[in-house]
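FYI, not all chains are in this one, though none of them got moved.
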Amino acid sequence: MAQTIDAAFVESPLFRAYFLYVSILAVKMLVMSPLTGFTRFKFKAFANPEDGASLKLKPRVDDHVERVRRAHLNDVENIPLFIIVAFIFCLTNPSVAWATLLFRIFTAARFIHTFVYAIFVIPQPARAFAWGTGFFITGYMAFQSIMYFLL
Amino acid sequence: MAQTIDAAFVESPLFRAYFLYVSILAVKMLVMSPLTGFTRFKFKAFANPEDGASLKLKPRVDDHVERVRRAHLNDVENIPLFIIVAFIFCLTNPSVAWATLLFRIFTAARFIHTFVYAIFVIPQPARAFAWGTGFFITGYMAFQSIMYFLL
């Protein structure tokens, strides 16, 4: 990679861990789209007239589909923001072990969030805890970054 | 740029192509907001009481507006994720020609997706193919990145 970018950047253990967990989070988030599509077919609930045309279905709203969509929207609200904030956090000279641990916990929390929201509904506060874990990690990283770059 | 970042990074053909297509995708996504606004005025369908106040309109939901909003939301779900994943993919030492081709196809697919969803509705599977093209490119890049940074 030396011809395109400083090798020390890509090859550092910190950024290797960052790129790995970001890629895993991206795949997790990508899967929400086919999961929504699958749920739409299962419950025959489409958003557009052309989508259910071959099955002669009119658009309708279904609770199961909306639940998957809310889980997806929650990913959209939280995961790209974490990816951005975690990159900046990596530049604040954190310990590799600590940063990697936070990446792992965030990633696990987002998988759990989707599971308890859209796959197998578990009573609250299961989802609140999963969401809150990701929220506080992102908030912590953003706060550390502000302190580092403000001073 | 040598004073702020490694020139080899910004000046490499791979990253120049990446930055160009990301900027084009950003403009494409930005345009969805005025397109929504235009459709709201055209069909006199606003989301907030204060938005239609001067026309004495109450908020209402309109199918044409919702269609544009769904196209926009689909961009929000897919484009930033591609931008993140494609950056990491660029660090996995791909061939410049192959990566640039994928950027071009993704960009074209997202333009087509919006066109057949919100501008001129074409029966399925037109939209499914456009969406799927982008989806599989992002998935492929994420998978390649996981393999590269896991090992």
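Going in written order, the chains are labelled A and B, and every chain counts its residues from 1.
By definition in this document, a residue touches a chain if its C-beta (ideal position, glycine included) is under 8 Å from a C-beta of that chain, and two chains touch if they have at least 3 such contacts.
Computed from a predicted model, the values in this text were never measured in an experiment.
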Subunit number of the complete homomer, 2 shown here: 3
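By definition in this document, only the chains that are shown with their structure count from here on.
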Cα superposition angle of chain A on its copy chain B, in degrees to the nearest 5: 120
Chain centre separation in whole Å, for chain B relative to chain A (CA means): 17
Complex contact set, residues of chain A against chain B: 1-6, 10, 16-17, 19-20, 22-24, 26-27, 29-30, 32-34, 47-48, 50-51, 53-54, 72, 76, 80, 83
Residues of chain B touching chain A in the complex: 6, 8-9, 12, 14-15, 67, 70, 76-78, 80-81, 84-85, 88, 90-91, 93, 121, 123-124, 127, 131, 135, 138-139, 142-143, 145-146, 149-150
